[in-house]
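Below is a slice of the complex: some chains, not all, each in place.
Per-chain numbering from 1; labels A and B assigned in written order.
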Amino acid sequence: MYDVIVVGGGPGGYVAAIKAAQLGMKAALVEKDEIGGVCLNWGCIPTKALLKNARVYQEILKGDFFGIEGIEKNNLKINWEQMGNRKDMVVKRLVNGVKGLLKKNGVDVFMGTGIFKDKETIVVGDKILKTKHLIIATGSRPSIPNIEGLYLSMEKGIAITSKGALQLNAVPKRMVILGGGVISVEFATLFNALGTKVTLLQRSSRILKDTDEELALALQKHLIDQGVQIITNCQLKKVEEDKVICQVDGKEVNYSGEKILVSLGRQPNVEGMESLGIVYDKKGIKVDAYLETNVPNVYAIGDVNGKYQLAHLASAEGITAVENIAGKKSSINYKLVPSCIYSFPELAAVGMTEAEAKEEGYDVVVSKFPLSANGKALAEGESIGFVKIIAEKQYGEILGVHIMAVHATDMISEAVVSMEMEGTVHDVAKAIHPHPTLSEIVMEAAHGAIDKPIHY
Amino acid sequence: QETVVTEKRKVLATPVARKMAHDLGVDLTTIRGTGPGGRVMKADIRAAAERPQTITTVDS
């Protein structure tokens, strides 16, 4: 009899299993495919490894500017195979690391599909496992909408999902990306930087609908400047092999690509749980503030509960669920979950957008500061972007921070921790930020929210 | 007779909680924080301000 069985070995599940073991529980983890889930194997990590390669390529192309001579641009060649090998090595090392951690912490790992018999019984192959608590962490998979011809194109290997894009044999000459969410934007960045002619088709009027409008539009403009073709207000009609037929401004237009990347959202893996009597909808399994489902002692964490699709949130939910199993009443403040986009430059945000804060009725002060007025940004030759702080007026409490900058994803944690402690713009302004760093823009924007920034 | 030595604990409170406590006349040292590590959060101050005042008699 286990204290906890976790089904699904992604960043939600494996973290939950390790945490449970660390708290002294007898824990098992069931995974049907690869330990590490989407995140380590076909998500966060492989994409970031490839993006790094693309970034290095872009820097090499700018060698002259940085005073490095002797690079024959015409002789440069993308060795996609080597890029893939490096990516695979990184993934392998991390997956092995996680396996080691599971072992070290004494988690029993069962490889195979977990079949949900009842809330206390999980069957894996010929093993019947019994448990007091169950954590469902089965994750998500791409949604493939019912567009005429799309399945056929996928069967022919022309239309692909993000997983397929990570396993291509070569860098495609032309690629059409369906969808304008985070994953689409990251792949557009990647392939555009590697020389692919990318066309991104977006249903609504701009990319990145969950991102603060000002940042999303700034990035959209920058992507276009960098050569990505972005078609907004575009209704998909039909796919004919390598051709996507759609309607834009009332006219039928078509775009073709060697590959068509389908990135139109993801759906929860909820199949096979009928026997548990768990309540779920299209978005995912319903949970309460403590991540417990309608069935007592059964929890659902990560992508499968449909809140957000973020690996760090999956992990945090894993820890939280386990703490609740241990009797603590632990919950997550979903207003303080950061999200990142690894475009060039990066976007990172936490808290409310300007629009959300106004909608919620806050008396809002908005302060912005551009990278172009920051010494480090100029010294690095990376001066595109800005920071935007949204605070409420009475105390100056920070409600949201949005950053567009080359290292935005490393910078946002300052904002997360500040907001975790209900920090105000006064605190951030008073904290001496080192010079010269990009993080000074956060301090300057905080000054601007109180009074005036110095350098603008 | 036993003498009770109450250790003078430092109050961990968020910046907003401190200001709000000041504005609402709540004594921070009387609040049990619900934040990480027992930190007093603004919600704790609001709850304390809404609680009916209890009259305490102090023996000298």
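Note that contacts are C-beta pairs under 8 Å (C-beta built on N, C-alpha and C of every residue); 3 or more make two chains touch, one makes a residue touch a chain.
Everything numeric here is computed off the predicted structure, so don't read it as measured data.
*Asks:* Since each distinct chain appears just once in the view, could you give the copy count per chain for the complete assembly?
*Replies:* A x2, B x1
In the analysis below, only the chains that are shown with their structure count from here on.
*Asks:* Measuring centre to centre with CA averages, how many angstrom lie between chain A and chain B?
*Replies:* Comparing mean C-alpha positions, chain B is 40 Å from chain A.
*Asks:* Under the stated contact criterion, what part of chain A meets chain B in this complex?
*Replies:* Going by the criterion above, the answer is residues 395, 397, 420-424, 426-427.
*Asks:* So in the complex, the part of chain B that touches chain A is made up of which residues?
*Replies:* Of all residues in chain B, those touching chain A are 14-17, 19-20, 35-36, 39, 41-42.
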